[in-house]
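And now, subunit A:
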Amino acid sequence: MGDSENSEQEIQTKPVVEKQPDLPKFEKEQSDKITAKFGSKTEIAFVKPNRIRVNVKKEDILDVASFIRDELNYDHAESVTGVDFPEAKEIEVVYHLGSYTDPHLDKQVLSLATRTAREDDPNPGKDSTRLPSLRDIFYSVEFHERECFEMLGVFFDGHPDNRRLLLPEDWADLPPLRKDFAIKGR
Partner candidate 1 sequence: MTTQLPPGIQLEKVDERIMTLNVGPQHPGSGHMRLIIRVDGDRIVSCDPDPGYVHRGEEKMAEYRNYITNIPHLERPVIHDSCNILYPYCLGVEELLGLEVSERAKYVRVIASELNRFTYTLYWLAIYGIFLGHSTMFMWPAGDREFAIDLLEKLTGARVTHAYFVPGGVRNDLPANFEDVCLRQVNYLEKRLKTYGDIFYDNPILISRTEKTGVLSRQDAIRLGTTGTVLRASGVDYDLRVKEPYDVYDELDVHTNVLKHGDSYDRSKTPWLDMLESCNIIRQALEKIPKSGSVRVKLKPNPKGGNDEVYKRVESGRGSLGAYIVSRGKPEPYRVKLSVGSFRNLICMPYLLKGEKLGNMPAVYWSLNYWPVEADR
Partner candidate 2 sequence: MSVIAPKFRLGYFLKSLTDNIFWIVILLTLAGIPAIMIVLFYIDLPVLDGVILTPFLAFTMIFHPELAIPLVKSLLYTDFFRIAAFPGFGFAALIAAGTIFIERKLLAKLQLRVGPFYCGKVEGILQLMGDGLKLISKEIIIPAKADKPIFWAAPILFVATAAAFVSLIPVAPGWVVADIDVGLLAVFAVIGFFPIITVLSAWSANSKFPFIGGIRALHQMVSFEIPLILSLLGVVILTGTLNLSEIVESQSNYWFIAFLPIGAIVFFISMLAELERIPFDLPEAESEIVAGWLTEFSGMMYGLVQLGSYLKLYAFAALFVVLFLGGWQGPMVWPPFPEEIITKGIEAGPITVQVPGLPVTTQEMLNGTLWFTLKTVAVIFFILIPRGVFPRIRIDMLLSIGWNKLIALAFVNIFIALGLLYAGVIGPGGIL
């Protein structure tokens, strides 16, 4: 799995933005607004047609999310995905944000990604795997964050209802979407 770690860093260190000269115009404007506001705090991972990805540190995610909601008019979250990177000892949480109110943003999906520390011996809710909750900014993330909490053990600070959602009540194993939780026989 060494490859994937390296390549993972490649994406982060060398953003695709600089390589491609003919970036889609509207999306570039959007990403430039974020860069202009936050500068080095944010990192535009890629700008593709209709898709922008912004990586932020977890300390800044509340500010960036507020900016995205208030200034860029994204008003709801489509999904919240947790991705486990055991080699980097990090768990990434990606918010896919969309907009219903702004007709210019109909096609756009903005991915807001942040990372948090990952512990090899997880204790969901009580270890350092935690992130600030975006529920106060995007109300629609409520159930998605609950799912993320049980599936990857990411505790969302400020979420009012960090409970089990899909898994059975007596689940006592690792959070199942972590990579070290192996399916039997695979």
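As a selection rule, all candidates are chains of the complex that A comes from, given by their letters.
FYI, a contact is a pair of C-beta atoms (placed from the backbone, for glycine too) under 8 Å apart; a residue touches a chain by one contact, two chains touch by 3 or more; residues count from 1.
Because the structure is predicted, anything quoted here is derived from the model rather than measured.
Novice: Which one touches subunit A in this complex, out of 1 or 2?
Specialist: 1
Novice: Flag every residue of subunit A that touches candidate 1 in the complex, lowest number first.
Specialist: The touching residues are 3-4, 7-8, 10-11, 50-51, 53, 75-79, 81, 83-84, 94, 96, 100-101, 106-107, 109, 111, 138-144, 147, 164-168, 176-177, 181, 183, 186.
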